[in-house]
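Every protein chain but one is kept in place in this view of the complex.
Entry: subunit A
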Amino acid sequence: MKVTIKSWNGVATWRWLANDDTCGICRLAFDGCCPDCRIPGDECPLVWGQCSHCFHIHCIMKWLNSQQVSQQCPMCRQEWKFRE
């Protein structure tokens, strides 16, 4: 007997390759979305700082916009710089 698989329709879940499960700012799951968003993934991506902490982009932007003096990572208080 020979088995030929013609097509394979699988199911998978996606997840962010982050070092934590939840966003340090909104405390919601990375794989979900920030409180202001409705659709996770492409529409609510994560960003990493050079300090290697990561957040929902909307969360960190909100945080940075609220900081008048200097832009710091809310976790480690280092200066926030986006990692490319």
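The definition used in the following text is that a residue touches a chain if its C-beta (ideal position, glycine included) is under 8 Å from a C-beta of that chain, and two chains touch if they have at least 3 such contacts; residues count from 1.
Basically, contacts and distances are computed from a predicted model.
Enquirer: Name the absent chain by its UniProt protein name; which of "Ubiquitin-related modifier 1 homolog", "EKC/KEOPS complex subunit BUD32", "LSM complex subunit LSm2" or "Anaphase-promoting complex subunit 2" is it?
Expert: Choosing among "Ubiquitin-related modifier 1 homolog", "EKC/KEOPS complex subunit BUD32", "LSM complex subunit LSm2" or "Anaphase-promoting complex subunit 2", the correct UniProt name is "Anaphase-promoting complex subunit 2".
Enquirer: Please identify, in ascending order, the residues of subunit A that touch the omitted chain?
Expert: 1-18, 29, 31-32, 38-42, 46, 48
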